[in-house]
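One protein chain is absent from this view; the other protein chains keep their places.
For clarity, chains are labelled A, B and C in written order, and residue numbers in each chain start from 1.
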């Protein structure tokens, strides 16, 4: 990582190298592409497999699964916003047992790499989820969705508190196969995302997924009430891309070596390239898959071209290249706070 | 406020009332319209006066002024993003003395209501700015831009720390004419905006401006470096509207009586209506004035029509109407955290 | 299996309050069955509108100079449908389809009644044709608030045994709602199957009438959809399964056609207390 960051410039910058090495690593997970799906934006891969070969992208990140079956929130669950959308699904899903039996089994049979996203309402629940996955086949990595309220503690969101977040990660780490890389998925709705990142890294996480949705709201001007049944919802899509990119950049400044999966508003290969230049080792395409069901594959292809046009012979050469010359080890990125 | 919030439904909802009372109050500031400009998006009103009569809108909120002349940041200072933009101006301005002599004098002579936005690098500097304004004519209110790094304290942004924010407000309150309402402008980049709000309210602020820009970033895929000279910048425009609206809603839930000036991505009268329904007493139109130099006046007109179509006979009737039925006094809005 | 294709607009014509778009969409007509829908990308790459819009497939032409083409009937509701209504010949559109589960057709020639509310008549035309081919009697009821909101009255007449029109303002046909005339029609013709497409309220009422007459009902629902292909979970409604358990099912892939007696109409927009995984853990 550090080498890639400072090492070579872009060799023969003018000459497009046709065969860019698109392989990517996220901790110990090796993939043929740095482009993954995003949790909650691909179900368990089966539907998207109709539009492109899901084994060709990096991995399927599955919808966050909880311990028990869950009905989610009432509708309306979504609302379009300028260059984005709000959602409030409420983690509807079959529960971990059925997930392992049906979805995970299908993914494994299909030969797709799978990052299983888990979500709990208590530290204990996260631990139980990890235990269940320990004996299941086909788990290439675990993404821990910590943007959930902790029912035991005034419903404070795990991802918004460094200690609570660390507790979840410690527990998941302890209950998981030591070979399985564990990612913590961070929320942008915090004062200092680097602080949360450092805390979960200390707790033993193998990588970070950056970012989950930002909390937002729309009021329906006809009913004159919140447009979502859940009142507030998660804002996603290109609208939040600059926020997501800033989070990736800040975390890369704070933690030069941690694997980062960049997420937020990626629509094109050039968007993905921005994340990689900012320090992401791989990226997830979320909301824009709703807009274009082949988006993850298309982004992969566009990224391959963009890298080759810029003279990169591999993805890894481009990782963090946007930081070159900057004093990447300076603490906190405090130097970049905008005073407007 | 509380009355307006729970009091009447919308009288003769079907009949549009042609003469909606568009007068608005922000603490002790009375205005003929609830639509204002936003700091940094209207300079000091003179340029916009070419496109509409600036005395017809609520007030001009001037570009944040500092103690001394300031050159701001190098260019590029801006970058377009999906349904938004990033800026990193660095508070370029003439300094408070020239501002009072030239800009404020012009605004007063022009007969426009003026909200003077001030920005400092230390608590002391905010105090000095307030002192200077105390003796100046034409200051209808002060908006305290606390989204500035505190050079004395590791460049932590005042708006991101409840105590630092409160210190600034206490000082400004102490140094200002007690008749002049003081607003604190809050940043969305915090874990709990209601906490900051409560803290500055305790410190004696008369109202809150919600929100300033969100920290974002873009990487130029040609230079492969940050697109802004300032690396990160403030994200504004319709992209952040759902975030701004959520902040207004959360603060209104936490503080049913505090005057709120809602800002963030307002483009149309219906957008302004959303903010008012969410609890804003008035709104500022910022970035979209770049898109349409008559936007503040147009938004005023569209809002008047929208209110009248919905049977409101005055702006004040619509304030917080979106909360009706909800238990508005419940603490923290924790109930609305999105678990996705 | 649904495909994603770049379609070309061949024609846009007004029909009452609606716009009918004919679009080339190779691969979709070939797989079409009545009840299928398509989604359309809106506004191009720089648009602030990022979600696709869903439309019932109205007609398909599998052969012809353009290869497969399809028609959709668009009512202008908001920003996306307005944009679509402004398309012209030769514009290209991003089309995904065919989507959803189609109407189930009876094996034998039983009497059927088709009920369409507003543009809800759009998917009923080819359904009527196929039912007629199977020897079914096909009664059709079209209703709308006003005449302008009726779609395809003249054309559907040709494929229906009998056509009844209702408008709420009486501007065409019987003044009232489809449900005011439906019982009579069902009674007279001994209808065995009711097919319905229209607003939720209408579907609920139609399903109730069908149940009353012990007819089998198939309702095409319309829930807000972010993806249309089953990956987002925004389009759910409570439906009773074969096992008697209510689940929040995705209307885009398990619907949009549901058996009327299995949808818990009154509880749409809620999570029924006995639904699988309920109650929605309310965080407050």
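Assume a contact is a pair of C-beta atoms (placed from the backbone, for glycine too) under 8 Å apart; a residue touches a chain by one contact, two chains touch by 3 or more.
The structure presented is a predicted model; accordingly, all values stated were derived computationally and were not measured.
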Chain not shown, its touching partners among those shown: A, B, C
Selected residue (touches chain absent from view) among B:71, B:135 or B:179: B:71
Among B:34, B:58, B:82 or B:242, the residue in touch with the chain that has been omitted: B:82
Contact residue for the chain not shown (choose from B:19, B:50 or B:179): B:50
Residue among B:35, B:288 or B:303 that touches the chain left out of view: B:288
Hidden partner chain, touching residue among C:49, C:122, C:144 or C:207: C:49
For subunit A, residues in touch with the removed chain: 82-83, 238, 330, 334-337, 339
Contacts of subunit C with the absent chain, listed as residue ranges: 43, 46-49, 79, 83
Subunit B residues that touch the omitted chain in the full complex: 40-43, 47-48, 50-51, 63, 68-78, 80, 82-85, 87, 89-90, 92-93, 95, 121, 149, 151, 155, 229, 237-238, 287-294
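The working rule: only the chains that are shown with their structure count from here on.
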Any chain in contact with subunit A as well as subunit B: C
Nearest-to-centre chain - CA centroid comparison: A
Whole-Å gap between the CA centroids of subunit B and subunit C: 45
Subunit A residues counted as touching two or more neighbouring chains: 40, 82-84, 87, 89-90, 149, 155, 237-238
Shared interface positions of subunit C, touching two or more other chains: 48, 283-284
